[in-house]
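One structure is given below, encoded as structure tokens.
A single protein chain has been omitted; all remaining protein chains appear in their positions.
The block that comes next holds chain A.
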Amino acid sequence: MSPLEPTDGLGPWKQFLCRACGLIYDEGEGDPDSGLEPGTRFADIPDDWACPICGVTKTDFEPYQRRAAVAPAAVPAIRQRRPGVVIVGAGLAGWSAAEAIRAEDASLPITLVTACSGDVYHKPELSVALGRGLSPEMLRRESGTEAAARLGLTLMTDTVAIGLSPERRSLRTTRITLHYTHLVLAHGARSALPGNLDPSLCWRVNDLAAWSGMHADLAGAPRNVAVIGAGMVGCELAEDLARAGHAVTLIGAESLPLPEILPEPASRRLLAGLEGLGVTFRGNTLVSTLTRAANGEVALGFADGTAMEAKTVIAATGLATPSRLVRGAGLAFDRGIVVDQATLRTSGPDIYALGDCISIAGQPCRFIEPIGRQAEAIACAILGRDHPGYAHSAPVIRLKTRSAPIELHGRPVAGAAWAITEQTENRLAMEQRHEGQVTAWLAA
């Protein structure tokens, strides 16, 4: 806004643009620093006057018409670049998503970000590998690099996903900030170790890298091993360790193993099978402390004041989905990343999730079987293909305890009554009913 109005009859004040530096000379404002009073017409400026910013002379100025600002279409919804799909996590879920997308589209750019090496292995094998004498090399089915080459994707190993900005479609990692058109979260869950247990004194086996560390630790002579937690993983590892020749103590919080999902008769069969392999079960026991004993072993202090020592300690105290990344991005989280049951879409735009990190109706679902179907549904959603949608159902739980294998179908309700339908020396069958319908059944 010019401070004075023109009175010289030459019309409104005009502006002139310095072609060199972009300065605008406004006749109404003049250039008092250089001796040009406000209201000095451009034509009246002496020829030796110089642009106050860059020093060029008035011949380098041109008349300037004020333009309307460029329309604010600054952030196009679809960018010209094609960043493609970014997948976080290179476990079974991440690789399944990559395979499913590639099966439908040979050229869509895919970047897979993983904190590990990205090597491909079959996670359920980790529960039975010691007893079979398998090594990390034998468990590795394909290296991450080979799988990436086969699928034509960019693999970023040893790279942690740190921050997510859904509105800008960008994922900050420990190496680079990636832009995506679609994001697939497949980062799994993490061991949920109680805060009172020193993580540097006990193994948690939730991936090949951790299993490999434990495998190296156990190399050499058989030894005393304590397994904390008598859930599925604890029972399976206890059996596997026993089959590998170790003296195993399985520590459970309740009087029998796997109390959350098994009725007592089934738990008893499970326990008998484990004890038949030489596993010592210590029930009704809570571990309060882990300390390094003078002899190098780990001392386990129990809540009742008693204690034991073991050369190797493994904690199988459950899993929890890391929430920092998704909560920070404002995505819905309820014991896992909340996804739509049919599309596996999260609450964020063009962000999907599958595998151990998700929760459906507030329930995490950490089983292998649904992952392939989840990956297919996501691939079709991303590529705009018709798909009937992922149909979620309770997966069959198969306990890989060969000493007493157990199969569980349906949705068992904790605390509800189980009825025995068959009981012989070799077979136990039980069922749970709700309003006359069988809602869960098991065979042990």
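In the analysis below, a residue touches a chain if its C-beta (ideal position, glycine included) is under 8 Å from a C-beta of that chain, and two chains touch if they have at least 3 such contacts; residues count from 1.
The rule we apply is simple: contacts and distances are computed from a predicted model.
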Listed names "Acyl-CoA dehydrogenase", "Gas vesicle protein", "Thioesterase" or "Protocatechuate 4,5-dioxygenase, beta chain", matching UniProt entry of the absent chain: "Acyl-CoA dehydrogenase"
Residue among A:134, A:162 or A:443 that touches the chain left out of view: A:162
Of A:36, A:98 or A:208, the one touching the omitted chain in the full complex: A:208
Touch list for chain A against the chain that is not drawn: 17, 20-24, 53-54, 64, 66-67, 69-70, 72, 74-75, 88-90, 94, 113-116, 158-163, 165, 167-168, 172, 174-175, 177, 186-191, 199-204, 206-210, 212-214, 216-217, 322, 324, 328
